[in-house]
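Now for chain A:
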Amino acid sequence: MPGSLRGLICLSLASVAISGLTACGGDDGDADADAEAVSEATNGGRTGGTITTAYTSFPDYLDPALSYTQEGWQSMWTVYTPLLTYKHAEGAEGATVVPGLAEAMPDISHDGRVYKLRLREGLTYSDGTDVKASDFEHTIKRVLNLQSGGSSFYQSIEGAEKYIDDGRAGADISGIETSDETRDITITLTEPDERLPYILAMNFAAVVPGDTPFENQTKNPPPGVGPYKFDNVRINRGYDLVKVPAFDVPDQATGKLDTINVEVVKNRRRQTQDTIQNKIDYMHDPPAPDQLREVRARYTGTRYAEFVTNSTYYYFLNHDVAPFDNAEAREAVNIAIDKRSLARLFGGLLEPGCNFLPPGMKGYEKIEPCPWGDPTAAPDVAKARQLVESSGTAGQAVTVFGNDEPEPKALAEYLSDVLNDIGYKARPRIIEASVYPATIGNHKTRAQAGFANWFQDFPHPGNFMFLVDGDSIQPTNNQNFGNVNDPEINEILDAASRNADIEEVADDYARADRLTVEGAHVAAYGHRELTVFYSDRIDFENCTSWHPVYNLDLTQLCLK
Partner candidate 1 sequence: MSSSHSELLLDVQDLGVSFATPEGIVQAVDAVSLTLHAGEVLAVVGESGSGKSVTAMTLMGLTRSPNARIAGSAKLRDLDLLTAGAAELRAVRGEEIAMIFQDPMTSLNPVHRIGRQIVEQIQAHRDVCGKEARDLVVAQLERVGIPQARERLDAYPHELSGGMRQRVMIALALSCDPSVLIADEPTTALDVTIQAQILEVLSQLRKESNAGIVLVTHDLGVVAEIADRIAVMYAGRIVEQGSAGEIFYDPQHPYTWGLLGSIARVDRPRPRRLPSITGLPPSLLHPPQGCHFRPRCPHAHEACLATPALVARVPGAHDHADRCVMAPGRKAKLRQVGGQIGLEARGAWR
Partner candidate 2 sequence: MGRFVVRRLVGMVVVMFAVSVLTFLIFNVIPNGDPADRMAGKNSTPAQIAAIEREWGFDEPLYEQYLTTMEKVASGDLISYANQTNVVEEIKRGLPRTFALAIGAALLWFAMGTALGLYTAVRAGRWTDTLVTVLALIGISMPVFWLGALASYYLGFKAGLFPNGGYSEIGQAGVWEWVKHMILPWAVLATLFIGVYSRVLRANVLDTLNEDYVRTARAKGLTERRVMVHHVLRNSLIPIVTLWGLDFGMVLGGGAILTETVFDLQGVGQYFAESVGQLDVPPVLAVTLFGAFFIVLLNTLVDIAYAALDPRIRLSS
């Protein structure tokens, strides 16, 4: 497959892309103007009209129980609403969990195991049928029964594992009790899980009718409660989001446009060209790399903007295999990589940084000065060479893993070159993107170093720090690719995970972040930026709302 086609599949397949809030942070001089324009966006603009948007690939599923890609979630959020959801707002505010179909935030028992919620009164699905409390249990059953990528999130619910093992779709989940009359929903966990509000706010838990079959409904997505509904689904080609006029839930955004026509245009250059020529109104992925410059120069602030996402990009360094079982060797890598070079490999759509946690995340404290040198200055390669020399690992062979998407491939080739420069015998090894995580996450591969990135599942620092948590190491499908196992970090994360109040533990996560960087456990280098690019029909100033979880908020889009 040609590079241009692959486009942003990496963002979606490899991990779910959710985004950051720094659009308004303004720590980036260039972005200031856009940021201001954007921050007062949300409420202006006219309603009505139809637009065409382009996706590089069809969402993995148009079924809330299964969809686990950014493309899917972006549309899903306009069609389905979970019991809890995120505010339709930009920046940190958008990362706030608020009541969705539930009347209020859950009532949590003292031991943190029982969550009580009540469904709002008089809710109806887009097909007009009433929403019942028992639909929620059905929704969770579907997630578990369909082996959804999200099912592991819900296994802390009592009886969930038993339900999976039973394999019977109709069986009961003991941890979910509902009453259609009182609209009460009670969730019991096997042990406290401070992430539960976020997990309930994930689209997997978006309530669907109780008669939705236990199979992939992509062809004919189930009705939901949301400002839009799916229509005219053409698998792998596109679908329409059509406004549901009857949708009226307090504090929830209603859509502005009448119809959002989503077309799959696999070639990113074609999307860009068509958007430039106003044949497409909004392209979801960044413009093709070779047109980025032109688009930036001509349309920034009028049709084009960039946003830092809640993501982290780093090289994993395997602590179990030579040479990176040696701390000095890892430090040398951290010193030697040139973050300015890495930013160039992303066409500038990367904000270089020293931290592992992204700037938009609670618990982010900028590490300054960066122990490995200024991220925006040339690295001290001589020092790195010295470290390699003194570590006694010089001359060792290193295989640098990357996948075959354009950027990860270039990143692996870059690190390989850097390692050769500082005294190793390195060679890149490029793996098919679809099997990349499973390959490097398998202990048998003994991958020494390579490309890694993470986009949040939900806006919580724990969702990043588990990547370096020694407790999350497993022999296959390991996410802690470098087998980082630092007792101090493990301890901090363990304690923090028991506390549901994110404000209280923010400092702990900041400490864990600092330890990760200072221990050279990974070679973190920055955070991905994503873009919006419109035709000139779209009201850029008033209707661009960049959400920290769902990226561009489609409900806010409008025509001039």
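Candidate entries met the following condition: all candidates are chains of the complex that A comes from, given by their letters.
Everything that follows uses one rule, which is that a contact is a pair of C-beta atoms (placed from the backbone, for glycine too) under 8 Å apart; a residue touches a chain by one contact, two chains touch by 3 or more; residues count from 1.
This one's a predicted model, so the numbers in the text were calculated from it and none came from an experiment.
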| item | value |
| --- | --- |
| Single touching candidate for chain A, where 1 or 2 all sit in one complex | 2 |
| Candidate 2-touching residues of chain A, taken from the complex the two chains share | 1-2, 5-6, 14-15, 58, 60-61, 68, 147, 149-153, 155, 161, 164-165, 167, 216, 218, 235-237, 265-267, 269-270, 273-274, 277, 404, 432-435, 437-439, 476-477, 479 |
